[in-house]
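First, the structure itself, so that you have it in front of you.
What you see is the complex with one protein chain gone and the rest in place.
Now for subunit A:
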Amino acid sequence: MRLPFKIAVRFLKSNKGQTILIALGIAVGVSVQIFIGSLIQGLQKDLVDTTIGNSSQITIKSDTEDGYITNYKEKLKEIEASDDRIKNLSVVVDGPALTQGGNKNYSLLIRGFNIEDSNKIYEITDRIYEGEKPRDKYDALIGKDLKEELGVKIGDTIDIVTNSGKSKEMMITGFFDLKVASINESWMITTLDTSQDLFAIQDKITSIEMQVSDVFESDTIADKIEKNLESNLEITNWKAQNEELLSGLNGQSVSSLMIQVFVMIAVVLGIASVLAITVIQKSKQLGILKAMGIKDRTASLIFLFEGLLLGIIGAILGVALGLLLSFLFTKFAVNPDGTPVVSLYIDYTFIAISTLIAISSAIVAALIPARRSSKLNPIEVIRNG
């Protein structure tokens, strides 16, 4: 093993220009792979984060006729015990209501939260751009768009009528902007007991919301929860509700993979053709080595080692280049506020896999020249001088 390795090293050293060229070829391939991979992964993380990062990823509603969940505290415990990836568990009392502004009626969705708990999902306090969160009974927050429609300010009261016919004055303590017009137009956020009181449901709630640490596992986690709970509850997860987003993400992943595969094929072809020429360049040396008794297998090992060495050098260069490219991208492709257009996701496992793929591709590429060198008959070289 030592001799073919040594010969491989010497061959590579003696043709420095060629060696650098092939290593650069591999490096460019690997860097493109790492850059595109990180870009697509970053893009997907961003997309998933903006889409479902501030919403309930698994929601449990009642399946009964009145739509209320009783004894929710026990159920929370059961849910929590189902899977340790569950986080930000919170309860909600939702209900429709109407309010008037000028001559128009506006339909509202009253959302009664335990503000502390729900804050973890919706980041409500961060989204309040004016005023503060509701503290007392009948305090409420409304969205930016509804505020403009109604023309109210902090400290004003709004008359609302719930579907049970109850009417009440709500005190505006602040305004939020959740960046979605339909929510900003319709949500009225208040405390849990205000909402329970408005809809006269005592200690019942309408839904349980939660997030999970591994968003793409939310469907399996939802299944686990379902097994633990009684049957009159309905569990939905974001994946079931966002099939289009998922298929979009899938398409992206597949196309990114395609690019990476073709880049790697191009690299393999490049290495194979250059190494094949090397066999011809070195045929004199191979001929004499064979005359001196080197075995065909050992002779082909020389080229496999060349492939391996080129793969390792190329992969190291490629990782460095790919990370540099990614770094430059996040520095120069930025939004007006200085944040990167797409924040890249540097996944070390992905980089390690790319490196391994590059090295094994280089070895695969070296198989053709290795075969050629194994077949080379010393007499051809000796006879032809």
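Simple rule for what comes next: contacts are C-beta pairs under 8 Å (C-beta built on N, C-alpha and C of every residue); 3 or more make two chains touch, one makes a residue touch a chain; residues count from 1.
The rule we apply is simple: contacts and distances are computed from a predicted model.
Hidden from the displayed complex is a chain whose UniProt protein name, among "ABC transporter ATP-binding protein", "Histidine kinase/HSP90-like ATPase domain-containing protein", "4Fe-4S dicluster domain-containing protein" or "Circularly permuted type 2 ATP-grasp protein", is "ABC transporter ATP-binding protein".
Taking the complete complex into account, A:K295 is the one of A:K77, A:K153, A:K179 or A:K295 that touches the chain left out.
Summarising the interface, subunit A meets the missing chain with residues 1-3, 7, 10-11, 13-14, 284-285, 287-296, 298, 378-379, 382-383, 385.
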